[in-house]
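Starting off with a structure, shown below.
With one protein chain removed, the remaining protein chains of the complex are shown where they sit.
Let's look at chain A:
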Amino acid sequence: MTKIFTMIALFVCSLLSAQTLYEKGMGNALTVWKSGKSAEASALFERIATVEKNNWLPNYYVAFINTVEAFKAEDKAKIPAYLDKAQKALDEAAIISPNNAEIMVVQAMIYTGWIVQDPMTNGMKYSNKAMEQYYKAQVIAPNNPRVVSCKAEFEIGGAQWTGADVKSLCKDMERAIKLYADFKPESPFHPTWGLERAQENLKSCSK
């Protein structure tokens, strides 16, 4: 009896401490990332992902951080390495949480990264793939601000080739900014990013 009790106690303890470790780890990783140390933040999320096998968030952040790094990369030759890493992590996240609009947004961003890397080769193919992700995401979460703003940004980016109506896209951007104000993440660690970028995009809209 005592044995069983001790074991239950130990189990509950480990759960409790794991919970705190997760929260501490995620909080820490997000802080490190905000301070601009993206490689380190990516490493931290990667470690959390190996423990939290049923949680899509750590892998999501590994994917998101590396995608953003790909866009920032000054050396274009490095882009594929970042995007490959992002894709691998995002695949893991998508297995844990299928039909997730947040994951689809990052997937579309990875495709956009490939377009940036080599527009002549990848433009046609990946712009269709990216749009497909945005359409899917729109069906699942029509009022998710990231879905609305990222889709609009992508379409504005391609407008010079596609002749898309920029005015109505700018209205979408406006709507997204309102949606950001009302957006309530499920937990403190769920994605909340995108407002600043949407505001910047709206500014260039009015130019």
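Keep this in mind: contacts are C-beta pairs under 8 Å (C-beta built on N, C-alpha and C of every residue); 3 or more make two chains touch, one makes a residue touch a chain; residues count from 1.
Here, contacts and distances are computed from a predicted model.
Asks: If you had to name the missing chain as UniProt does, which of "biotin carboxylase", "1-deoxy-D-xylulose-5-phosphate synthase", "TonB-dependent receptor" or "Raffinose/stachyose/melibiose transport system permease protein" would it be?
Replies: "TonB-dependent receptor"
Asks: Just one of A:Gly25, A:Gly113 or A:Pro145 touches the chain that is missing; which is it?
Replies: Among A:Gly25, A:Gly113 or A:Pro145, only A:Gly25 touches the chain that is not shown.
Asks: For the full complex, which residue in A:Asn128, A:Ser168 or A:Ser204 touches the chain that was left out?
Replies: Result: among the candidates, A:Asn128 touches the missing chain.
Asks: Which of these, A:Trp33, A:Tyr82 or A:Phe189, touches the one chain of the complex that we don't see?
Replies: With A:Trp33, A:Tyr82 or A:Phe189 as choices, the missing chain is touched by A:Tyr82.
Asks: I need the residue numbers on chain A that touch the omitted chain, in ascending order.
Replies: 6, 9-10, 12-13, 16-17, 21, 25, 39-40, 42-44, 46-48, 50-51, 76-78, 80-82, 84-85, 118, 120-122, 124-125, 127-129, 131-132, 135, 158, 160, 162-164
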